[in-house]
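A protein chain is absent from this complex, but the other protein chains hold their places.
Presenting chain A:
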Amino acid sequence: MSVATLEAEVARLQVENDRLKHTLPDFTERIVCGKSTGRLPGNSPKQFSQLPDRPLEQVLRFLPAHQVVKMRLVSRRFNSLIKKCSKTMPKKECNGSVLFEINLTGQLTVDWFDDSSSKITTTKLAGDEVTLSELLRFIRISGRLYFSHGLSAADKVLDQLCKAWLTIRPEMVIFTGNLSHTSRDSLKAFLRKVEPSIRWLHFQNACNIADSLLNDDVIGAAGCLVGLMIKPVCYGTELPNFTIGDNTLLAMVDADHVPSYLYFMGCSGITPGGIRAFIQKWMNKWMKKGEPKAGANSTDYRHRYECDWCKLTFYKCANVTPAAVEEACGDLLKKDSRMGVPNRAMNDRVWFTASCCSNKRRLDIRFNAYVSAECCVFV
């Protein structure tokens, strides 16, 4: 083979080699990524900020919550990334109480209390410069939420609390402020958001509650409650007239759940028949409590003692008068008397005591159940 031939062969191989060098990365990129090559950063980063979002997010997730908030100051990119990913960022647990207030100048303040009700700090939010939802991005609220003085439960506050990225899991929500700027839709959306965690709901001395604000549908959004108080402030002879009725009353008790207290004021939809149905459901719950589950085997005998109580209060409810309730429920509610109801299945006795106190416009029904017996223990 001549030198010229060899040189030609080398040149050919060189061209082929160059072609392969160019082709192979293209081929590999298509396969390796399975997606467009735009997903890959062009060069290896020499600075942390050149990394793609995912490693940055991962670093931030390993930081304590307060540090993540501070990291927003590092750079614009950090700020936008942290806000974008706040749902999965670490959150500060707040198990105490959070109190919202709006003062006369319209300033919203948020007071934070620990488990022992000691104030941790106060946050003042001026105007719209700092939105509430931004404040709460990195805090997981449980415990109690108070909407205190002023328009603290106004739509603009509730709507922010309903933002999808916020985590609020209060056990108790108390509305005590002015609800004149609260709409039914916002309130319902808020109660629906807290429904998985809320057990106590109070409208306690709240003022300017429009009659149309509270109804069965809105209260129902909060689900089954242990305690419900609808007790607005009324001026003079003004009477509330909420369209809350037997549906709300009966929704609070079922086979798995009994409330501790229910306080209704100005709820015209509640009837003596509804009260009777509630009491019967409550008693039936107790009667069934000791029955063995199907297929259970007795393993032991021991003394069992349980007690429970429930208090119903009706105040200024148009259809609930002592006389009407006596007529509808007299056989169930004996004033200051004891009523023994044998539970044959367990051969023990459930004792109910019921007391009805009434004055001009208020009726309290408090009934207790005691179970005391030697009984089988089933597993």
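Criterion: contacts are C-beta pairs under 8 Å (C-beta built on N, C-alpha and C of every residue); 3 or more make two chains touch, one makes a residue touch a chain; residues count from 1.
The working rule: contacts and distances are computed from a predicted model.
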In UniProt, the chain not displayed here, chosen among "E3 ubiquitin ligase complex SCF subunit", "Skp1-related protein", "Mediator of RNA polymerase II transcription subunit 20" or "[histone H3]-lysine(4) N-trimethyltransferase", goes by "Skp1-related protein"
Out of A:Leu60, A:Cys267 or A:Ile365, only one touches the absent chain, namely A:Leu60
In the complete complex, the non-displayed chain touches which residues of chain A? 24-25, 28-29, 31-34, 40-52, 54-55, 58-67, 69-76, 78-79, 84-88, 90-92, 112, 120-121, 123, 129-130, 134-135, 138-140, 163-165, 167
